[in-house]
Each structure stands twice: as C-alpha cells, then as structure tokens.
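And now, subunit A:
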Amino acid sequence: MGQLGSQQTLIEARGISKSFAGVEVLRDVDLHLYRGEIHALLGENGAGKSTFAKILAGVHRPTRGSIALNGDVVEIQNPLAAQRLGITLIHQEPLSFPDLSVAENLVLGRLAGSPWSKVPWKEIEEEAAQLMTLLGVDIDVKRPMRGLSIADQQMVEIARALASDSRLIIMDEPTAPLTPKEVETLFSIARRLRDEGRTIIFISHRLEEVRALCDRVTIFRDGNKVATDTISNLTDADIIRLMIGRSLREYLKKQDAQIGDVALEVKGLTKAGYFKDISFAIRRGEIVGLGGLVGAGRTDVARALFGIAPADKGEILIKGTAVAISDPAVAIDHRVAFVPEDRAIAGIFRTLSVEQNITAAVPEKISNAGIINFSTEHEIATDSIQKLSIRLASMRQPIGELSGGNQQKSILARWLLTDPEILILDEPTRGIDIGVKAEFYDMIGELAASGRAILLISSELPELLALCDRVLVMSEGRITADIPRAEATQESIMHAAVPRSAEVRAS
Partner candidate 1 sequence: MLKKTVLAGLALGFGLMASAAMAASNFKVVYIGKNTGNPYFDSITGGFVDACKKIGCEFEFVAPATAEATSQIPFIEAQIQRGVNVIAIAPNSPDAMNQVLDKARAKGILVLTVNGDIVGSEGHRDANILPVDFTKTGPNQVELMGSMIGYKGEIAILSATTEAPDQNTWIAAMKKTLAENPKYKDMKLVATVYGDDQPEKSTTEMEALLSNYPNLVGVIAPTTVGIAAGAQVVKSRGIANKVHVTGLGLPSEMRDFVKDGTVSAFQLWSPYNEGWLAAYFADGVLNGKIKNTVGTKFDVPSLGSITILEKNVMNTQAELTTFDKANIDKFNF
Partner candidate 2 sequence: MIGSLLRRREAGILLMIVLFCVFVGILRPRFLTLDQFRIILLLIPLIMIGAMGQMLVIIARHVDLSIGSIQGLAAMLTALMFKFHPEIPWGFGFVVAIGVGLGLGVINGVLVTAFNLPAIIVTLGTLSLYRGLTFIVSNAKQIDRQFVPAALKAMSQDSPTYAVPWIIVIALAVAMATYWFANRTLVGRQIYAMGSNPIAAPLRGIRVNAVTILVFAISGALAGLSGIMYASRWGFVNPSNTGTGFEFQVIAAVVIGGVSINGGVGSVPGVVLGVFLMGCVSAALPLLGIPGTSQAAIYGAVIVIALLIDRSVRMRANAALSSARGRE
C-alpha cells in the first residue's frame, strides 16, 4: 500500500457507457485498476457501480468504450470469456446449482478440457474439501447445494472465485449475509490474494469495511464516476458527500406528524424457520423503521403481516381488534398496504400498461358490477400520475418501459389508491435515481403526516435515521432493539443487527 506510483496497471477502462432500453445508466467512465490492490467501488444504489462491475465480468457489454487488460484491448463477450481472461465476479445473490454437489458447484465452468472429457471426481472433491478448510467453514462438499444456508452458499461462491486462478476478483456486496468471523476470514484471504499480486474489486455499502480492507476507492453517482482516490485521503464525510452530492441531513428532514392511536399491534408473531416472537406497535402518524442485516427476517415479518406467508403463531391487532390475515386480499380489506422489496418480481406487471398497473389493487373503484369503466380508470390513473409526478410518455405504454424510480412510484400510487391506514414499505428506494429518492422521502413524510402508520424496512441506515420516529432492529429472526429517534445512530443500529451468537451457526 502507498506505493501506487510504482504499480502496474492491470485493467484500463476507457469511456465506458451503458444504456438499457435507451436509459443511460453509466456515462463515460475511465478507470485504472492496478495489480495487487483492493479497490472499492462506492455509490448509492443505482449509481452504476454494479453495472460497471458486470461489464468487466462480461455479464453486460458496454454501449461505448473499451477495456484493456495488461495494455491489450480485449473484448469481454460473456462471463466465460471474462473467466478465461482471469476475471471472476462473485454475485450479490449466490448463483448456484441447487441439484449439484458443493464440489461440483465449485469447479463448474472452470474445468478445462473438451466437453467430452472425463470429470475427475476424486480430485475435484479433494480440492473442494481443501478450499473449505482454507476458508474455515465446515461444509460437506459432497452434499447438494440445495438446503445450504444463504451464508454457506455465499461461502461456496467465494471459495469458487478463490479456486479459479483469477487476476481480478470482483466481490459485489459479499459480506452482507456473513457473520463477523466469516467477514474476518474473507478479509484475511482477500489480503493474501492481494499480496500475491491479484486485484480485487470490493463493492460494499459499509464504509468501515471499505476502510479496513481497501487501498483505493472509486465513487459513482448517477451513472458518472465522480472520484478515484486513495482511501486514506478521504474522510467519511467526503465519501458521503461525493456519493450523494450533498450532505445527508440536508435533504432528509422528517416532517412533523401528529402521533395518534395505535394502528397496528403485533404480539408474539412466530413463523418456524423465519422469525420468532415478534411484538411491536405502530401508531397513526408514526414512521417505524425496521433495520437489520439481509436475511434477518424483516421481509418475512412484512409478508406475514400482509398475509402472503402467514405466521404460525401470534396475534395481529388492527386498531385494537385481533384479525386473521390469511391472504393479501384480507389485508387490503383491513386497509393495510405493502410496497414489496423486489419490484420486478412482486410489484409490476411488466408488459401491462402503466394505467392497469396503478389500478390493479382497486378493482372496485374502476368498475361497476365487475364491468370496467374505462374513463373512470383513466381519470383515477391520471390523477395518481400527477400527484406523484410519475414521468412517462404515455399512460398506455407498458410499465416496463419506465425507469426504475417511475415504476416504483407507480407501485406506490397503486397502494395509495387503496387509501391505506397502515403502509408497509420494503426497501422503497432501492435501485432508483437519487433525485427520485428525495421525492420518495418527502412523500413518505407526507403520508405519515396525513395520519397513516408506516413500517419502513430499509438497509440504508441514513434513510432509517432520517425518516423514522423509532427504529426496530431484527437479527436472526428476532427483534433485538427498539431505538427511539433521539438515540438512533448508525452504531446503535448495527450493534443490534449483528448476531451475538455468531459462532454457533446452524448448518
């Protein structure tokens, strides 16, 4: 570290741009990566860092620009080509083959030779077992992937990249589901690989991790590269300012709302294997945050509240009355609304019109005796589009043609039409542009101010801190903290989120 001047360039990216369906997500990015460095890519969700990483790994091809490896311009046509060039991407969500054994998952795509050549089972299994020992995890390499915990699958993914003799290893938020011990193991291995002269790209939201591990950092904002520098030259405040363009507190301001009666109360909610003994209450006008690590069971609680995967035990009280929410239609009848985390999977009807997407949850408002009144529908949708300033070319165009932020607004519009008293938002700002994000924060504040009870699930700590009256923290399926606004800090939330019994993992 520190002698960057003498470092040799491994990768030189020039003028990389990328558009999806005419929407430009990456603009003219130049970046040099040196041999033997750990390089952090930072930025808000949707800033372009993952897209850039995926271009290096051959998942996407750039619209413009060139990449040189050791000075030679290369075409990275697909992930296989990337792998041949010595570039491996460890995916955010583990991409494994559940029906194949762990050992086979490790070597698949790496085994050389003609497709008809023999599979050396014995060597494969021995090598895999060695890797597991190296990583310090106890996984039987002969068992199928199906049934492994997400953290273990992630470990296999990391082991896979380590196993392949890669010159560039890209880790896209690898630590999110890992325990501190596993993170430490990963870091020590990462450092060792760097010392061997390999290059590692490390994508993370956790500044302390970046600081602990990385040599240099590149910050993306809104599809542009805004800075590249040695980590020690930047303070946390610098980094945050570069990431969001202005300081956080500036544009995140909680509106004052009248806190009223209890709207939603949950007592002892339990679902085996997902969460246990969850109890909390939300009042009208209150925004309650639900924080925690990925996989802590936050979304599962929300899904239970909304009747998608009801809990086994426990009570849900709405305005003081116990209710049985067996499916989402019942939840909607009780004026509960849920904006799900994964828009593409659980939110939009990609090929249907924006209009139809907005009115999907309120069939009774647009119809008379089951027959749709198209002019009413049109009015309602137009009204929503104006209220939320959804930007589109035509209401009849498929929602898939809109940008992520406008899609998300449409989903929010759908739920506002149900006139909910209780609104559950699961990562509402994930993957949307920074400008639209600000609008969302304003809207969430307004919704609370109008007397709604809001449960906000978010992994972005600043978001929780800025918006919420209280923050509940979940860890390993339980609520571990209930922090009032005044006491909430990044540290207090993280402290509660990190599993205490980290060493005794169920396997």
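Rule of thumb we're sticking to: contacts are C-beta pairs under 8 Å (C-beta built on N, C-alpha and C of every residue); 3 or more make two chains touch, one makes a residue touch a chain; residues count from 1.
A word on the picks: all candidates are chains of the complex that A comes from, given by their letters.
Just so we're clear, the structure is a prediction, and the values are computed from it rather than from any experiment.
Here subunit A touches, in this complex, candidate 2 (chosen among 1 or 2).
Remark: subunit A residues 59, 78-80, 83, 89, 91, 95-100, 104, 108-109, 111, 113-119, 121, 146-149, 272-274, 276, 476-477, 506-507 touch candidate 2 in the complex.
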